[in-house]
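Apart from one protein chain that is not included, each protein chain of the complex appears where it belongs.
Each chain gets a letter, A and B, in the order it is written, and its residues are counted from 1.
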Amino acid sequence: MGAENMNRNETMSKKVRNLLLAMLVQVPAVVLADPTGQALAFTCAGCHGTDGSSVGPSSPSIAAMDPEVFIDAMQAYKRDERNSTIMNRIAKGYRDEQIKGMAWYFAKQKMAPAPQAFDPKLAEAGAKLHEKYCEKCHEKGGRPGDAGTLAGQWMPYLNFTMEDFMSGHRDYPRKMKRKVDAAVEAGGDEALRALLHYYASKQ
Amino acid sequence: MNKINRRDFIRLAVGTTLAGGTLGFPGLLLAASPKVVVVGGGVGGCTAAKYLRKLDPRIEVTLIETKNAYTSCFMSNEVLSGDRTLASITFDYEGLKRHGVKIVIDRVSAIDPVNRQVATEGGERFGYDACVVSPGVDFKWEAIEGYDVEVAEEIPHAWFAGPQTSLLRRQIESMPEGGTVAIVAPPDPFKCPPGPYERASQIAMYCKHHKPRAKILILDPKEAFSKQGLFRQGWTQLYGFGTDNSMIEWIGGAGGGKVESLDPSTRTLQAEVEAFKADVINIIPPQKAGKVAFTSDLVDGDWCPVNKMTFESSRHPNVYVLGDASNAAKMPKSAYAANTQAKVAAAAIIARFNGQDPGDPTFTNTCYSILGEEHGISVAAVYALDKGTNTIEPVKESGGLSPMDASPAQRKREVTYAHSWFQNLISDMMG
Partner (left out) sequence: MSNSLSRHLAWLFMSALLLICIAPAQSTEGGVGMVLGERIPEGFDPETGKRIISNERCLTCHGDEAVKTDVRDDGRKVKIFVHSKQIQASVHGEQECTSCHATIDRVPHREAPQVIVGCIECHKETWDKHKDDPDGKHERLKVVNEQADNFMQSIHAQPSKQDQSRTNATCYDCHEAHNIGELGSIQRKEKRLKNPEVCGRCHEKQLADYRTSDHGKAVLEKGDSKSAVCSDCHTTHAIDAPETDKAKLAITKNCGDCHKDAQRTYFASYHGQVHRLGYTNTAKCHDCHGSHKIKGPKDPTSEIHANNRLENCRVCHKEANENFLTFWPHGDANDGEKYPGLWTFKIFMQILIFSVMAFFWVHVVLWLYREVKDRMEDKGFIEDLDHPDVVYFRRFPAVWRWIHGLFAIATMTLILTGTTLLFSHTGWAKAVVVFLGGTEMEGIIHRTAAVIWLGIFLAHLFIAVGNIWRKRDTFKWFGSTSMLPNMKDMRDLRDMFKWFLGRGPRPEFSQWTYWQKFDYWAPFWGATIIGTSGLLLFVPEATAIILPGWMFNIATLVHAEEALLAAIFLNSVHFFNVHFRPERFPMSTTIFTGKIPIEEFKHDHRLEYERLVESGELEKHLVRRPSRRADLAASFITTVLIMTGLALLSLVLIGLMTSPS
């Protein structure tokens, strides 16, 4: 055990060492400057779960979230450009670099997929729809990426999101409406549910 | 191979500490496991215990709590409406144990900050390098004449979730149709500021279906209360507030809402101007810091003063007071506040063990109130410390209440958010 850990130490490059030494010298100044990204991110846990893996169906998991998508979302909330119930009020409390710090903290976390029930048959239908209409943007079955996180995300949350898109409360990202319309045309009324069950099935 | 060896590292670490001007705990640098004792198994205590272990699995954390299960006060109003059972808000400490927190069921009699020991009524002593105290609130029983611990067995306060909550629920259920429920709201500061009003809403929600002619009377010594506008709007929409047939009536301080005494035998409340007789009475007495804060000399007045950078007691070093018992102005006494304070304290304790200065603290508060089945409202705030005044200030332009003009769909959505919030908060503190 000890030896194994020491091995990990030994893999530390010179660069890391130098960084570490530099940091050590600077610690008081750096730490006092601002709450760290981690400290800021900790305060989100009450709604988004510890380290961003939500266990509440209405609030999305933000662990492993693409940091730029996170920043985009927070900035949009901050500027009241994205409809929200509460996030717009919260986002206004953070400066740009603080948002960036949180973004990177969450990006580095492993996302625990939402533990939720799904209909395997619907999920199967959803998989096909996803492959055809969604995969190009929401790559790898909707895993966290530059188009957000779908795989393992809470269905109720995704449902709210789609409601917002379809009711016009939230602007579709570029080209998404076309694809959603096409998926609905191909998959009928069940299309969106099927997709959500597919994402829920990724556990 | 280039690497820094342990000796270099320690030399540097110590050097940095000295350079930083704080000697801190250089001895701890070599100690295998610093000890932290957490007093109180509520939101503050549990969160601190979990995050201490999460940030530094080397720390030995012992949590001392009187009960072997935790029943959350938040969401307990839903028990009153019958929307949930008491069991659904009761949680054991197995989650914390999985994080390596040692759970001791006992009552702390006092903390000895000089010898750094915690003594329990069970006769045990726990030495600590840092002690986290999160005892919550206690009542000022003397404030309302005729109301005491014994009377509370008949006329519940239901302000600590558990048997009291069940008792109040039973009394409301057995109340005759057309009866009156009187809620005596406490003066500021008290824990869960929107709590009494959400409680009125939840009771109304129950009565609307089962006793539509019932009245809920809130006797309040204050002139205003948390989320007042939103509550009034919700009550108007749901319970006819403002009309002659209003199910809920609120009598504020100016209207003689301050209750001075209780006659338990006649279930009569004597307020400043007139007396009120009610079928069910719920008295929420004025509050102060939990008992152990007083026995351990951590209070100044009713509450415990702290350095808001770290939540370390201003009265004794190495003791950190969190949550409702602390004077964390301008943060409210809420679960979410305690949760974020606990993380600040945990990080500060670890920084201290490492001979470092603590990082800047950051806090948030998010609080939902459910007024009806499809009517939720919230308040949110992001806080930063003003180091100059040792005051936790809301960040400008941020936070605030749900908008008054929110759509019904949004109000409905906030109910589900409230439930998600509850699950995540519980999970974050002890899951």
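In this section, contacts are C-beta pairs under 8 Å (C-beta built on N, C-alpha and C of every residue); 3 or more make two chains touch, one makes a residue touch a chain.
Computed from a predicted structure; not experimentally measured.
Taking the entire complex into account, which one of B:Ser134, B:Gln233, B:Thr340 or B:Asn354 touches the absent chain?
Of the candidates B:Ser134, B:Gln233, B:Thr340 or B:Asn354, B:Asn354 is in touch with the missing chain.
For a quick check of understanding: of A:Thr43, A:Ser61, A:Ser84 or A:Gln98, which residue touches the chain that isn't displayed?
Answering carefully, the residue with contact to the hidden chain is A:Gln98.
Touching the absent chain: which residues on chain A qualify?
Interface residues of chain A facing the absent chain: 1-2, 5-6, 8-9, 12, 15-16, 19-20, 23-24, 27, 30-31, 33-34, 36-41, 64, 66-68, 97-98, 100-101, 104-105, 107-110, 135-137, 139, 145-147, 173-175.
In this section, only the chains that are shown with their structure count from here on.
State the interface residues of chain A toward chain B in the complex, per the touch definition above.
It is residues 9-10, 12-14, 17, 20-21, 24-25, 27-28, 31-36, 39-40, 42-50, 54-59, 85-86, 89-94, 156, 160 of chain A that touch chain B.
Across the complex, what residues on chain B touch chain A?
Listed in rising order, the residues are 1-4, 12-13, 16, 19-20, 51, 54, 336, 339-340, 343-344, 347, 351, 356-364, 366, 378, 380-384, 394-395, 397-400, 402, 406, 410, 413-414, 416-417, 419-425, 427-428, 431.
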